[in-house]
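One protein chain omitted, others in place.
Going in written order, the chains are labelled A and B, and every chain counts its residues from 1.
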Amino acid sequence: MQFLKRNIPVLIAFVMGIAMVCQYYIPSQASQDFGSDMNIWTEIIFAFALLIGVQSLIHNHTNKIRRKQVGYGFSWAVIISMIAMTIAGLIGGGVDNTKGMYFWMFQYLQVPMQATVFSILCFYIATAAYRAFRAKTPEATMLLIAAAIAMLGRVPVGTELTDWIPLGTFWANLRMEIMTDWLLNIPNTAGFRAVMFGVGLGIISTSLRIIFGIERTYMGGGD
Amino acid sequence: MTNFFFNLPRQFIYLIIALAVFIPIILGMEMDVIPAPEAEAVFNIIEDLPDGSVILFGQDYDPSSEPELTPMTTAFLRHCFLKKHLVVSVNVFTVDGVGLGQMAFSKMEDEFGVVSGEDYVYLGFRPGVANSIRAINSDITNYYKTDANGVPSASMPIFEKVKNGKDVDFMLSIAAGATPEAWILYGASESGYPMAAGCTAVSFASYFPFYNSGQMKGILGGLKGAADYEELLVRNYPEMKEKSMFAKKGMVSQSWVHILLLVLIILGNISFIRERAITRRGGKA
Partner (left out) sequence: MKRLLSRLYIVSTAFCAVLFSFVLLSTGISAQEAPQETPSLRLFGEELVRDRTLRPESALTGATDLVVKDWPNDAGRSVCVTFSKSDWEDVGVIMNNGEQVTNLYYVVDWAETPDGLWIEGDRFPVTEQFIGDDYGAFGFLPEGYETTHYSRVQYELETEGDEDVSYEETPVYIRVGLAAGEKMLAGYYFPTVASGTSHESWFDSARKYHLVLTVLLTLTVLSFISRARRGMKFYIRRIAGLEAVDEAIGRATEMGRTMFFLCGLNPMSEVSTIAATNILGKVAYKVAEYESDLLVPCFDPIVMSVCQEIVKQSYTEAGRPDNYNEDNVFFLTQAQFSYVSAVNGMMVREKPAANFYFGYYFAESLLLAETGNQVGAIQIAGTDALVQIPFFITSCDYTLIGEELYAASAYISREPKLLGSIKAIDMAKAVIIVLIIVGTILATLVAFGGPDRLDILRYIFADL
């Protein structure tokens, strides 16, 4: 059992990891075909995994209804919506039929509902900014000023504040949109690049640990 | 009363934000926009390309980002079809976004009379970001056997001119996620087409390293990016004035929300300084 659950997966991770690294350096057709085949395998696994997901979803929600857990009414909503969308798709076709019931439900139910949840972000940003954006230290104060400039420089009201400064002069550097552009292009880019280097190296380190079987937690259990 | 201003309840903040968003939209207010250089760069590329060039368009977003990214898509597609470019479009992000792509192209059919399979093709979604992009590099119709409507792609006239990524003159990925990075990694670097990204305002800042290194020729960031594009479109094509320009209208709401946020931050800081002063004096905050 240990052999099947630990040694075989580690061996697969090692062989496939090395194979995919080699594939990157070999441009021949056979190598490209191998890379494409692996990607197709990923697609197939993804498709079957979705079935596991649906099974888990139904199992979870029927359990909630059976046990009458807090908020089990929402579980009814999930199951009914899922069945309704499936039936609509089967009867009138999927997104390929723009006049069908499924497309109507997509356009007038799914799109507005998802957009609504995304829009809540605006309200949450406001409360988070009010609560947390404090000039506690000189660095935080600088950050605050930079944020204020960037916020004003990205909207017409802000740019109108300084549009009286003539372009082409030294003082044009004080126009909101030009300061915003400088902030985005110079300090912002520098900061992002620094973190990106760290992230990139972190990814390499984790990948090597997985390929060489040093990190095994992801396949269940310790090292 | 003073305490109320320094400790605003959450619900009150939600209310004033909602008012700042709704009132300008209801009153139909509009403001002039100064296009950002990175948005102007995208516009200029499309404008400078000879008529009939091939544009690869990644409609990589889903319904959640629809309000922010659809105006950008509409403005960009309008420009492409005004310039009579051929548009090959895919969604490599999520199957949920395919309906939005259908809606966008259906609108273009009504506005410009473009024909699917001849002037544009929308190929829909296939899972696997890297796989899809790589397939476009080598052979589009071999991977995308049909378009999003299920019409066989091999028989489409547009694919006589566009075989693979090498035939693409420019690529734009309007994305809710991180797909523009994948387009650089697997698409632009292999096929060599110039590309740009359109993104939500939240992700805007993260693409500047790619813009500065030249890997991206431009960026359209959030509703402001869409408003910039609409402004440039109206300046260059006066007939576009009559079309609905949602992003420009939305910028008034965005202006007021930004101002409101600044006021809230200032109030929060006054409250913080006041509390700190009281604590230093030994009183109760």
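Convention: a contact is a pair of C-beta atoms (placed from the backbone, for glycine too) under 8 Å apart; a residue touches a chain by one contact, two chains touch by 3 or more.
Just so it is clear, the structure is predicted and the values come from calculations on it, not from any experiment.
Asks: With the missing chain put back, one of A:A128, A:M142, A:L161 or A:L174 would touch it. Which one?
Replies: Reading the full complex, the residue touching the unseen chain is A:A128.
Asks: If you put the missing chain back, which residues of chain B would it touch?
Replies: The missing chain touches chain B at positions 10, 50-52, 62, 64-65, 84, 86, 94, 96, 114, 118-119, 145-146, 150, 152-161, 164, 166, 176-178, 192, 200, 202-203, 205-206.
Asks: For chain A, which residues touch the unseen chain?
Replies: These residues touch the chain not displayed: 21, 24-29, 31-32, 42, 45-47, 49-60, 62-63, 65-66, 70-71, 74, 79, 82-83, 86, 90, 110, 113-114, 117-118, 120-121, 124-125, 127-129, 131-133, 192, 195-199, 201-210, 212, 214-215, 217-223.
Keep this in mind: only the chains that are shown with their structure count from here on.
Asks: Could you give the separation in Å between the centres of chain A and chain B, each centre being the mean of its C-alpha atoms?
Replies: Between these chains, centre-to-centre, one finds 16 Å.
Asks: Provide the residue numbers of chain B that touch chain A in the complex, in ascending order.
Replies: Those in contact with chain A are residues 8, 10, 13-14, 17-18, 21, 31-34, 36-37, 62-68, 96, 98-100, 102-103, 106, 124, 126-128, 130-131, 134-135, 138, 148-150, 201-202, 204-206, 208-209, 211-212, 221, 224, 251-252, 254-262, 264-265, 267-269, 272-273.
Asks: Using the touch definition up top, name the residues of chain A that touch chain B in the complex.
Replies: 32, 35-36, 39-40, 42-43, 46-47, 95-96, 98, 103, 106-107, 110-111, 113-115, 117-119, 121-123, 125-127, 129-131, 133-136, 144, 147-148, 151-152, 154-160, 163, 177, 181, 184-185, 188-189, 192-193, 196
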